[in-house]
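All protein chains of the complex are present and in place, except for one that has been dropped.
Note that the chains take the letters A, B and C in the order they are written out, and that residue 1 is the start of every chain.
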Amino acid sequence: MSTESKTPVDDIKPASLWFRIIDSDLFNSFIRKPVIVASAIITLLIFAIALFAPWLAPHTPFNPSSLNLMDGFTPPMTANEFTGNEYLLGTDNQGRDILSAIMYGTRISLFVGFAAVGLAALIGITLGLLAGYKGGWVDGLIMRIADVQLSFPAILLALLIFGVARSILPPRVMDEATVWVLVVSIALSDWVQYARTVRSSTMAEKNKEYVQAARLFGVPAPLILLRHILPNVMGPVLVIGTIGLALAIILESTLSYLGVGIPPTQPSLGTLIRIGQDFLFSGEWWITLFPALTLLTLALSVNLLGDWLRDALNPRLR
Amino acid sequence: MADTLLSVKDLVVEFPHRRGNLRALDQISFNIDRGEILGVVGESGAGKSLTGAAIIGLLEPPGHVAGGSIELDGRRIDNISAAEMRKIRGRKIGMVFQDPLTSLNPILTIADQLIETIQVHLKMSDKEARKQAIKLLDDVGIPAASKRIDDYPHQFSGGMRQRVVIALALAGEPELIVADEPTTALDVSVQAQIIDVLKNTCKEHGAAVMLVTHDMGVIAETCDRVAVMYAGRLAEIGPVREVIKHPKHPYTIGLMGSIPSLAHQVDRLVQIPGSMPRLDNIPTGCAFNPRCNKVFDRCRTERPDLIAVEGNLAACWLHAEEATA
Amino acid sequence: MSNLIKHVVAGVAVSALALSVTAAAETLRWSSAGDSLTLDPHAQNEGPTHTLAHQIYDSLVFRNMDMELTAGLATDWYVTDDPTVWEFKLREGVTYHNGAAFTAEDVVFSIKRAQHDNAGVRGLLGTIADVIAVDDHTVHFVTNGPDPLLPNNLTNLFMMDKDWAEANNVTQVQDFAGGEETYAVRNANGTGPYRLVSREPDIRTELERNEDYWGMGMFPLEVTRIIHTPISSAATRAAALLSGEIDFLLDPPVQDLQRLENAAGITVRSAPQNRTIFFGMDIARDELRQSNVTGANPFSDVRVREAMNIAIDREAIRRVVMRGQSVPAGMIAPPFVNGYTEELDAIPAVDRDRARALLAEAGYPDGFSATLQCPNDRYINDEAICQAAVSMFGQIGLDIRLESKTRSIHFADLENHLLDFYMLGWGVPTLDSHYVFTFLVESQSGSGGAFNFTNYANAEVDAMIQAMTSETDLDVRNQMIADVWEIVQEEMMYLPIHHQVLNWAMKDNIEFNVQAEDQPHFMYMTFK
Partner (left out) sequence: MLAFIIRRLIQSIAVMLTVALISFTLFQFVGDPINNMLGQEASRDDRAELRQRLGLNDPVPIQFVRFVGNAVRGDFGISYRMARPVSTVIMERLPATLELAFVSGLFALTLGIVLGVYTALKRDGWLSNFIMTASLVGVSLPTFVIGILLIYLFAVELQWLPSFGRGELVQITDNWRTGLLTESGRKSLILPAITLGLFQLTLIMRLVRAEMLEVLRTDYIKFARARGLSQRAIHFHHALKNTLLPVITITGLQLGSIIAFAIITETVFQWPGVGLLFITAINFVDIPMMSAYLILIAFIFVIINLIVDLLYFLVDPRLRAEKSGGH
């Protein structure tokens, strides 16, 4: 920052994404919006709680032998009528502490979200760069694959992948791979966006002088892509990724609802909601309410951040 | 002396910024007479286009007029309501933008856009408006205007599109056209044609022109008077011959000296060391003083006003004594 | 349950109930999770399909709301002097909905049709060698050897009009591979209390009272119109009753019972169901498919099985998971089944210390790992029961992993012998223990042991089970049953959990008792 303090404010072209992030305009538009600051704090807080869940959570909800069935359906902050145990946010139908389950569940949901977004971005960026840079039949092939993919809505695709995985993987492997199958399902239904965005940016960038010059100097194509083109397309990717994170978490919970999600012995946030919604009419509202509120808060914060980021990174909207 | 159409007095335009307000235009004053063509010249960022935008009331927020006045036909237009300003735009003041490729709505035909504009300002039936539109296209030199009028913008070449833009700017029969670098985006081969079209049609329609350009050649050939801008301020203004032949401001002198032939453009003054200051970093006194080869103490402390020198007005302390003498 | 009459062999003619049919037209709108699969009464042997068929068609005998074997189209039935021949006397003056008369010829036709390869119900008719029409209202069933239980197998066997079937080319049951659907899948012509008005499978089925029904005056028949709309989502099903859009709900979600009960104008009735839920273990394999124990099968040690049996807190499952809506079980047969005793059904006391000691004795002081496979949409709260059990096994040191799947996959895996440790539910439609033994205990060979996935094989037991089919001396037969039960309880290859309790929720102006087979005969429904 200090070396850049004399940097004039407007209309100089930033060299890279990192420059833009450090650039004080972004930071300023951030600081001036209390809602965004709050979203960021909440998001970080939820990330931190999820990350440190094993140390923070009062119980170990994923260890079945630690559960006492008789603790089941204990309302929040009320002593259980048989065991006398009390839980801050109550327990579910298995006697699992809701607070701890949320902490661990968020961990799984976020893991699925991040991994799915990461994988989707990796596939999408690679194919997008390739399609945009190479053009010709490579481009044609990749974009046709994208078309086929688009004719399967995300949810169907995920159901299909899940179905196939469940039948070809041996049960033991499948059990451990469930989370990864979910990640792959969501990623495969989501990479097209990245590919399309990156492809069009790449096509625009590759004709710019600096890329042409690098080419003339004999810089190998992968290096050009990584050093020169990639940083310039990272802005939109970041925006898609942020909103994709929220979408992935929601999709995970929807798949749970349709019965192909995370098993209820190690529930994710979505699985918790799915389990809890059975008890919505029967008065055990806390089982679904607290996880749903967590999901809502998390997705809302991430979405707000993504929204803001999109506006802030778009020079035309600044 | 012909009567004054537009009178800009001490115009200040500011952009609020977290490090304080940035003054993009600082006390600009000039007049445009009816039928006159005023050239406005200067480096990028000197405030030429901004002056045009301020006059037509289309400053991009958060930019706003922070001082001074703009009068059209003796009536202030810088502080009137948006609705009233809309009646002036197109009807009294027309505007031609830099890039004809992006100035036209791609999904509406030329007829749609022309007739719509005509009918907003002039009471005309559809039929009359269409006739008028064809005439306008004829005027700006579109061949087979009655046929081409129903085409879409992408069916025209760049030069043709700029003619359409000029026709559109003239559709409301305005008295002043602000032309913001109308040839910059065009192929060199058609630039001269477009300037001719602009000059001649405006003359036929009795419209004055404020021509913002980089091109001193265009200024020399087209304009009656020329204004030179530097760092949001007016450096010098005067009849075109005087300013070119006998520039009074050291900046103008440098500007003219930097042009081997008049046909060349001025993008950067290679002969004057340094570059134009940024808006948040304008020196006290004369804005040009760090680069001026004739700088003296007063230049660094006190800002010079426009001073009349042999028919020109120049903002330079060098001429202070002559004027008072 | 002692007041439940356990008629196994002899039939009784129902005493005609002198009831006046109320004039008020009552429309019943009801719902359940699943719909009938087909109107063809012989195509499927499945609960919801029979439910609809019972309203439209009649069987020779049926189980009434109190599970009593009741005269339907037969008025009397008995074994003739030849122990392999049953004689059925048919009701006279019965007509089909299209006006045709019901005769012995139709019985012969219907039984033969139901024995066809494509018929789902043919499994129930395995002992029938021939059916002969003696006269218009007398039929002889000839069985392969004596079959004292024959009438029990006929309660879901519906009578079709031979002429109607011939006219509509449905003399054979629909063949799935055959291409076109048959007329009988979507049309019906029965003798039953209600006739079909319209039907959209899985969406809506409408019936109206058959004013020419032979049972007019014998049964209340207060419902004049029946509209069935299946709703698969549990929450929506409960909401539909709460919001008054339906009058009767066959399968209210257990967690919503309290809420339904408390709602104004709604009442919930319950009765023990003819279905027991239990876990089974593959005890014969050398090594489990999914376990950390290699070279041995921990389940083959009876001490391990006993340890697991006493680790399950059935009372906690009843109270929390089932919301009180279950009867903890010690045997795989509900109280009204022949062979049931309270001693056999007593649940073992939970004793985790002894369980750990037994495990150590068996050579697993640190427990072992295994996988429990459960369906998640077949039995009431099946997945939650398994989860609870996993945590209970965890408390004695076993590392049991849970895999729950949709019913079709679960049963396919079972069928393919892929599971070490699984959940299953079993009902006894014949109300006789032999049904349990032949499916679950007999070793897998030929038609025996079709659901014995424990691979338990005991030649002595097999012989006893086979002998039961033709044993006509009831006392001897009952002793055989008791002997086999004793062995089953000792071997503990199954860990019974509970008998399911049936709940029917309805508007509180409805008088309707829960039938243990989950078969509502709406002609018995009355209104306050």
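By our rule, a contact is a pair of C-beta atoms (placed from the backbone, for glycine too) under 8 Å apart; a residue touches a chain by one contact, two chains touch by 3 or more.
Treat the numbers as computed from the prediction; the structure is a model and nothing was measured.
**Student:** Can you list the shown chains that the omitted chain is in contact with?
**Tutor:** By the stated touch criterion, the chain not on view contacts A, B, C.
**Student:** Out of B:S103, B:T183 or B:N289, which is the one that touches the chain we can't see?
**Tutor:** Of all options in B:S103, B:T183 or B:N289, contact with the hidden chain holds for B:S103.
**Student:** Among C:I203, C:A346, C:A463 or C:V476, choose the residue that contacts the chain missing from this document, as touch is defined above.
**Tutor:** C:I203
**Student:** So which of A:L67, A:I142, A:A248 or A:A292 would be touching the chain we can't see?
**Tutor:** Candidates A:L67, A:I142, A:A248 or A:A292; residue touching the omitted chain: A:A292.
**Student:** For a quick check of understanding: of C:T80, C:N144 or C:S233, which residue touches the chain that isn't displayed?
**Tutor:** Residue touching the absent chain, from the options given: C:S233.
**Student:** Take the complete complex as the reference. Which residues in chain B touch the chain that isn't displayed?
**Tutor:** Touch set of chain B with respect to the missing chain: 56, 58, 86-91, 94-95, 97, 99, 102-109, 113, 116-117, 120-121, 151-152, 154-155, 165, 168-169, 171-172.
**Student:** In the full complex, which residues of chain A touch the absent chain?
**Tutor:** 35, 144, 147-148, 150-156, 159-160, 163-164, 166-168, 246-247, 250, 253-254, 257-258, 270, 273-274, 277, 280-281, 288, 292, 295-296, 298-300, 303-304, 307, 310, 316-317
**Student:** Extract the touching residues of chain C with respect to the undisplayed chain.
**Tutor:** Residues 37-38, 40, 43-46, 117, 120, 123, 174-182, 185-186, 200-204, 229-233, 235-236, 239-240, 242-245, 377, 406-409, 411-412, 415-416, 439, 447, 450-451 of chain C touch the chain that is not shown.
Rule of thumb we're sticking to: only the chains that are shown with their structure count from here on.
**Student:** Give me the ID of the chain with the smallest distance between its Cα centroid and the all-protein Cα centroid.
**Tutor:** Given all protein C-alpha atoms shown, the central chain works out to be A.
**Student:** Based only on mean CA positions, could you tell me how far chain A sits from chain C in angstrom?
**Tutor:** Computed from C-alpha means, the inter-chain centre distance equals 47 Å.
**Student:** So what's the Cα centroid distance for chain B and chain C, whole Å?
**Tutor:** Going by mean C-alpha positions, chain B sits 91 Å from chain C.
**Student:** Which residues belonging to chain A are in contact with no fewer than two other chains?
**Tutor:** none
**Student:** Where in chain C do residues touch two or more other chains at once?
**Tutor:** In chain C, nothing touches at least two other chains.
**Student:** Which bits of chain C are touching chain A when the two form their complex?
**Tutor:** Listed in rising order, the residues of chain C that touch chain A are 234-235, 238-239, 242, 253, 255-259, 290, 313, 316-317, 319-321, 371, 376-377, 383-384, 387-388, 390-395, 397, 400-404, 406, 409.
**Student:** Hey, which residues of chain A end up touching chain C in the complex?
**Tutor:** 63-70, 72-73, 82, 93-95, 166, 171-172, 175, 259, 263-265, 277-284
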